[in-house]
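Structure provided below as structure tokens; questions to follow.
Yeah, one chain of the complex is gone here, protein chain that is, but the others are all in their spots.
By written order: A and B. Residues from 1 in each chain.
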Amino acid sequence: MSKEEKGGLNGVVKTFRNLPGFWRASLNPWLIRVRNHPERLAFVLHRVTGAIILFYLLLHILVTDVPAYHHSWSSWQSLMASFNNPANHIGEFIVAGCVFYHGLNGIRLLLTEFFGVCIGKPERPKPPYIPPTAKSCQRKLLYAVFILAAIFWVLSGLIIFGVWG
Amino acid sequence: MALSDLKAATKVPPKEVTIRIRRYSPTTGKTWWQEYKIKPHRGMTVLDALLEIKAKIDHTIVMRYSCRMGVCGSCGMIINGMPRLACQTQIAEVATENNPVITLEPLYNFPVLRDLLTDFTNFFEKHRSVKPYLLRNDEAEREEPYDQYIMSPEEYLDIYEYSLCISCGLCYAACPVAAADPEYLGPQALAYAARYVLDVRDEKPEIRLKIVDTEHGCHRCHYAGSCSMVCPKIVDPAQAIQRLRHILYKWKLGMWRKKTARTASAPKVWKPRKPLPPEVKPVRPDIDYEAIEKEPVTIEVDGIKITLRHLIPTKADKMFGEERKRAEAQSS
Partner (left out) sequence: MGNASRLAIWQYITAIILIAVLTGHLIERFPPVTHQSYEQSLSPSTFYSRLKGAWGIGLLLLAYVALFHGLNGIRGMLYEWLPGRRREKVWDALFWILFIIFASIATYTVIALPAPTLPK
């Protein structure tokens, strides 16, 4: 971890780079122990789910290409038959959950980051000193995202495991 | 929300607390944990505890502090896993009778020079890089202003929150992006950029928008909001960055034009003052106060005598700009 740091003091003092690093920052939502701070968890989940969906999407494009590539449907049917097992269903279930969370939270991020709404209004700091970000409607949206994603996830589980439909 | 527990100072801290400090020695390049036990008093802050350790137990621990009242922004450190100002954190807030251990670490995302002392060179370099000052079309006027910029109370409130920043670096230590990317401008610099882009007195927002529109600028922020949650001055950088980003996108799509402040000139001719009500009688009639007022004041500093002109305003003091220069040239 110890590394010379460029800056005004370079070469004079040996410094210690105190960086938690990419993996800890993007995988551990409790890296900074702040109470009542779901946005950090939302950020980590958004990243992780985004990466999982991308991985799935690349596989999905390759698998979908099978009948066109072989110019026949028999390979497709044997492939689909081989996918019909519990391990694969669990994988599908995980990807489904990722899509629901990522999509719903993505709408929240679109509103806040792109359209600049739901982020609260600047105000004069006054007791009990809660930043507008923590009071604004994005917080409520985030709880809604968590709840809706959980509901959709359960429903998708019922469908994937053949309980419903 | 570093100040969330407003009643902390009234609480009784545990009888004895253990302070665990993550230390670093630049000569050996080693880090280690060291523990100190102290008996806190009511109202004691973490900074007080550190100073007590420094005075009575181990004078080799190094930290930075100055104002001891949350104004200078030097004493930021990680207290029990959360970036906080040591001088604004009560012992009673972070230690309980059941768990009387306080862990102190140097701020994350900063190079550590020694013990709790971190190097802010790059941090201030980034702050400087967003041009944190008013940019005006008329630069000569900016340097030597003789007019006033008109700003409504609403426009002032729009940026007031962001202008409270004390550059303590807590937000930078909390940010998950800064934790990975040392080139990321960081919440503090970006909030400052937003503060000037939104300021109606600033006339060149494009310059600053171009500075933040890089791969390591405002696009790296993912609205994790940790910066706002730890900021001791409730600057809310997360909100400022999202507003900045929204403006940047609008500007890029040609849908944003800045509303800038006009200037209001000071009146060229001063009206005669209204006469003041008659003064009350002097307390001691034997002293001529007016004569004293006109007497030059002589101060002795290091053996050198300095004589000050008495402080009754001259005619030139009431003029502005060119007029004043002419008047001063005339009188001298």
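Note that in this section a residue touches a chain if its C-beta (ideal position, glycine included) is under 8 Å from a C-beta of that chain, and two chains touch if they have at least 3 such contacts.
Treat the numbers as computed from the prediction; the structure is a model and nothing was measured.
*Asks:* Write out, one label after another, the shown chains that touch the chain missing from the document.
*Replies:* Across the whole assembly, the hidden chain touches A, B.
*Asks:* Pick from B:E105, B:D119, B:E161 or B:D181: which residue touches the chain that isn't shown?
*Replies:* Checking the options B:E105, B:D119, B:E161 or B:D181, the one contacting the hidden chain is B:D181.
*Asks:* Among A:R35, A:H71 or A:R124, which one touches the chain that has been omitted from the display?
*Replies:* Considering the complete complex, A:H71 is the one touching the chain left out.
*Asks:* Considering the whole complex rather than only what is displayed, give the residues of chain B touching the chain that is not shown.
*Replies:* The list for chain B reads 177, 180-184, 209-211, 213-217, 219-220, 248-249, 252-253.
*Asks:* Give me the chain A residues in contact with the hidden chain, please.
*Replies:* With respect to the unshown chain, the touching residues of chain A are 22, 26, 47, 50-51, 53-54, 57-58, 61-62, 64-65, 67-69, 71-74, 76-77, 80, 84, 99, 103, 106-107, 109-110, 113-114, 159-160, 162, 164-165.
Keep this in mind: only the chains that are shown with their structure count from here on.
*Asks:* Please compute the C-alpha centroid of chain A, do the same for chain B, then give the distance between them in whole Å.
*Replies:* 35
*Asks:* Per the contact definition, I'd like the list of chain A residues that touch chain B in the complex.
*Replies:* 2, 5-9, 13-22, 24-26, 31-37, 39-40, 42-44, 46-47, 109, 112-116, 119-120, 122-125, 127-134, 136
*Asks:* Considering only the defined contacts, which chain B positions touch chain A in the complex?
*Replies:* 1-4, 6, 24, 26-27, 29, 31, 80-83, 105-114, 118-119, 121-122, 125, 157-162, 164, 173-174, 176-177, 179-182, 221-226, 228-231, 233-236, 238-240, 242-243, 245-247, 249
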